[in-house]
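Removed from the display is one protein chain of the complex; every other protein chain stays in position.
Here is subunit A:
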């Protein structure tokens, strides 16, 4: 919004309902222009780095922010986070963990794997809404990103 350019978020979420909730909230608060949703870790990696001959979006139009669940089929969320942070092209993309787990071990692992933020999914409707609102303003209105073209 500050930059006046379209914001793209990659949502990695295996639970379709949760994905819908996030999508609705972000849309409601006009946080993102575009939300790309994938349902498992492998799909997220494929989305970013390409697979089966298709090129990933990392070289074209990488997402501005990644919202990552931890418990994912096929490839675990932490592993996805690890792979993102290991790739020089994807490393600078802020990756925010959004999960139902409030376990200390998950917190520590997430941060040590390079998560920028760790958000626990609230259990009620209002909290989820305000979290998404605050999250949107913070990350997309106030937080400064490196120039996407530079990467």
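Going forward, a residue touches a chain if its C-beta (ideal position, glycine included) is under 8 Å from a C-beta of that chain, and two chains touch if they have at least 3 such contacts; residues count from 1.
What we mean here is this: contacts and distances are computed from a predicted model.
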- Chain not displayed: protein name in its UniProt record ("Peptide/nickel transport system ATP-binding protein", "histidine kinase", "Urea ABC transporter permease subunit UrtC" or "Monovalent cation/H+ antiporter subunit C"): "histidine kinase"
- Task: Can you work out which residue in A:8, A:74 or A:133 touches the chain that's missing from view?
- Result: A:74
- Item | In subunit A, positions touching the absent partner | 14-15, 17-18, 20-21, 24, 39-40, 42, 71-75, 99-101, 103, 121-126, 128-129
